[in-house]
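Okay, handing you the structure first.
With one protein chain withheld, the remaining protein chains of the complex are depicted in position.
Which chain is which? They are A, B, C and D, in the order written, and residues in each are numbered from 1.
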């Protein structure tokens, strides 16, 4: 009995349950539907839930447990000879020696975990009828085990089927007894639905916990190599040199300050582009532009936010960086071809719609009464905007600004492609710098060492990043909330 | 606009006692396709309080907003007809709308102080129009305006606190002070008390009575008792028409039109 | 809830002519820390129209919403005291709130038809409560309800058009039709005419008068003339207290409390 | 799982990918799944264990390190076959518009190291222009785009150029081992050497726009862009298939793939795949990998590798 079929039958039973519950409700109402507590459909749903849900949960649970149990049974049931035959064909001589010594007594236990894995792959392939993929030398030896495997799978399938059916029918009978005109079917069904909603909203929390835990776990290991203070306050970042045996512990190799300053620098450049462009665009769109212009320009600007960051990366490195460099050289400035400026400018362009859309919203949220008040006193539009609307919308704009910054700080692909890896401690936008995200991507996708501080440092950086955005967000949220209270 | 001046004078001739401050002739207003006012003719005399009453949606606010061209800010709104201020067409390109609004101030239904300090609320207008330049001049303006609005004693110690922190009635008086700080000639008030409690309302009503000495005031109200208390003349609007206008006493005791009658006796609205 | 039943009966004893439909005893309502009602006691008789009047913010709506537990939907709102419907405590866990609301219907200030067809607007309630199952039964309900609401003739040809496409007054009558389609026993109306024009208002007032034959109606209004026109009894609220309740005639001509007097003569509000 | 899984070096990636594609096209086995993880990342996945969840082959642009070998052993990956597939030259190239240039390793070290020897002293690198390094070189600013430390190409560059280049200076030679290593291997960070990311093609495209800039990348990229770029002559030898294969060109390194013996016979097609990889048709001098820019091994070396593959001789623990 395959799981799919079981699930299908369960769903069918559930549907039948719905129908049964419904007609039962109609029956007990004696034709006066209004005398029922709930509409008949709810009695149906109630029955359907009890018929289907527990059994489906069981199936889910079963799916997780079934494979390990069956594998254990199959391996333990194998005869020593067949294990030995397999080992002779598949294992290296050194391993074989060890195995054959033990095999007489406890066949499968003699195998190490990895060898079991291999043996199981073969058995599974055979059980699935794909003998062609198995070494012909062991096919015969494994045949009984494969048969056993298939048999167990069959038994498991049938037993889960039987248990499910019992649960489902039990649910049906139980709920049938419960159905009475006074029975609050709707409330019961709604309770289940609302619990489902709660479970969904907990996923957000689980995600956060997952992120924090997976970052924390590795970070703690990292801090066993490198002290926290050194990581947070060190002025020198060069993770690569530190892996060489003779340089481990050379002070400052994991000082993340240059990364922080680099991130700050690039974000600052980005904001210097995005803030004026975004804010002014928002003001123009919200206060000046005719409706038609607004409804075309706004989506066009939003395209900027939708363009994949890889594309921006190309744009930065192949189009903007050379322009910046040529301009700089013409002005007699020494511009690195990986300048923070180029990456920042492009990132700024990407962020424009975040600022413009959010600001547009907050500007629109400024109550019309304030505009009226200002116009009524004889102010021009720009005076009203600058002196009344912007101050009133300021908290909201600050909120937008903070969200945009956290976006800039977290942006990866643009900087990976355009900003480079040089961890320079500088605030010169014409120089090359690197950012936290670049380092994470580089450390994890590049040449990794086992268990090295170098690889683990990526997680520590991720943790820092997480907390920085957390703080920015909490601040932004506070600011926006304060703003909200004022006008609601 | 000779024609306009002529007309206005002609209309004024019937009540020769007072000079005409503003006048409307055949004012029609459209919101998109929909006509909200069907041709309003009315004269407003200097230093009087004119009350506009009428059931909800009859166009009182619309008319009021025509008088300082606040309707310009509504995209779909179109105004036809002639409105004059001191005999000059307010739609005349010579007369700037910003200037017009400085001369014809406005107070709204819901108090709408700017989210700034009380002081800044008051000096906002004067600073815009360059009524003063020095700090002490501004201080002077703030004090005078708040005194005239009867708010000085209540707020003089907290001029730098936000205006939004005041109570509703105080906020409304702040808005009035803000409006008179730019020395307007006419003040328009659109249901200035409807968001206020009885005590604050009484305060404002007293204030209106005093402001009448210096300004021409047009007030929209849905409260007939209020209209009776504060105004010298009353205009009754109904479904976009001005049904009648006259001395307040007369309108309330002896209306000529039966719709006015019906409204005043509470048959509808 | 023997106690409740007892009390109600006791109160009803003073006006023995009519059976008590709903009763409130010591109803206090809090919004967070703020107390909006300070203990209201009132009986509402079957097949009467009770008008609740009083200045803005005095708690009329709050009280009305207690009667079908609409206040449950406001998180910070807490209700104390006893309210009974046909002698049964409406907070009794035995009585499902959904059932309560089916028995005590509500019409709101602003007409709020669902953005669905007129037909669907009407059948929503009956379908929800399983009042009918067959198409012809629903058709029947739709027709009866619309007829009772005086809307049938105007909309019978466009039952499938959206309810939001009707005029304000029609929308409000649609909402009334929707409310009576579930055959409630009591209908609560919170300023049902304040968003309407005079003609629509007159329509609704007539309707209320007719509905009184079959339902108990409680109506909040800020319009005293309206209260006088449609209600048999009137309750005057002031700052969270019910100052007095009695025959409408008497309240308007001979109020016992001076606050009532002040309000009715237009001294505040 | 029925497909072969391959991870590893980005340098080896295009070659493996070509074999994968051919293998998928010409045999009935399903096409293997290939993922570029970098040499180290590949080793990490490869050595994580035996079984369906772990890759069968990893590519490497350097030999497996002892620490990696130990990790493999620890996780039960006991038998691993080391298979060399060819050589990769590292080009030092620049725009065609630039001047011809002929460099020695010592000059490269002088130009690119963080600290250099000037007049017998170890000082922070003062050279701003090539002519500062050696008057015979062009008077142009030093600007070199190179791979980041996470790449195998960088490792090879440091080992083959920097480490040997510095040896020519007596003051460096006399340093203590640790210090010497640091001086020799540390690239300068003042902007003259730019870590330009893992993407070699981007370096190539950027060289086009800046005629003073030089790039360090795999020879195959140079070979593919000969219309725009030219390779600098190192120690008198220009990079080409011939000079690299013969070992004349001094900056070249062997490329490897590592095979998990335990999976042979379990994962279908594994042995066939490796056999194809080192077969004449692929890795031979005229093979399709050569078309892709792989520098083929000399015939006798190839024959040896083919032998190893046939017998699946496991490798011994590397020395370092």
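In this text, contacts are C-beta pairs under 8 Å (C-beta built on N, C-alpha and C of every residue); 3 or more make two chains touch, one makes a residue touch a chain.
To be clear about the criterion, contacts and distances are computed from a predicted model.
Candidate names were "Phosphoribosylformylglycinamidine synthase subunit PurS", "Na+/H+ antiporter subunit E", "Monosaccharide-transporting ATPase" or "Phosphate transport system permease protein PstA", and the UniProt protein name of the unshown chain is "Phosphate transport system permease protein PstA".
Across the entire complex, contacts from the unshown chain go to A, B, C, D.
Screening C:52, C:66, C:102 or C:251 for touch with the missing chain picks out C:102. Only one residue from D:53, D:242, D:272 or D:307 touches the chain missing from this view: D:53.
Listed residues A:197, A:228 or A:333: the one in touch with the omitted chain is A:197. Considering A:66, A:135, A:364 or A:380, the position touching the chain not shown turns out to be A:380 (whole complex). Of the listed positions D:10, D:81 or D:308, the one in contact with the omitted chain in the full complex is D:10.
In the complete assembly, the contact with the undisplayed chain comes from A:309, out of A:309, A:364 or A:426.
The omitted chain makes contact with chain C at the following residues, 68, 70, 73, 75, 98-102, 105-108, 110, 112-115, 124-125, 128-129, 175, 178-179, 182.
Along chain A, the points of touch with the absent chain fall at residues 186-187, 190, 193-194, 196-198, 200-205, 207-208, 210-211, 214-215, 217-218, 276-281, 283-285, 288, 295, 297, 299-312, 314-315, 318-319, 349, 352, 356, 380-383, 385-386, 403, 406-407, 409-413, 416, 437, 440-441, 444-445, 458-459, 462, 465-466, 469-470, 472-474, 476-477. Interface residues of chain D facing the missing partner chain: 3, 10, 13-14, 17-18, 20-21, 24-26, 28, 31, 33-37, 53, 96, 198-202, 205, 218, 220-221, 223-227, 230, 286, 288, 291-293.
Heads up, the rule we're going with is that only the chains that are shown with their structure count from here on.
Our note on geometry: chain C versus chain D, Cα centroid distance of 84 Å, whole angstroms. In chain D, no residue touches two or more other chains. Residue positions of chain B with contacts to 2 or more other chains are absent. Against chain A, in their complex, chain C makes its touches with residues 96, 98-99, 127-131, 133. Residues 68, 70, 73, 75, 98-103, 105-108, 110, 112-116, 124-125, 128-129, 164, 175, 178-179, 182 of chain B are the ones that touch chain A when the two sit in their complex. If you check the complex, the residues on chain A that touch chain B are 291, 367, 369-380, 383, 387-388, 391-392, 486.
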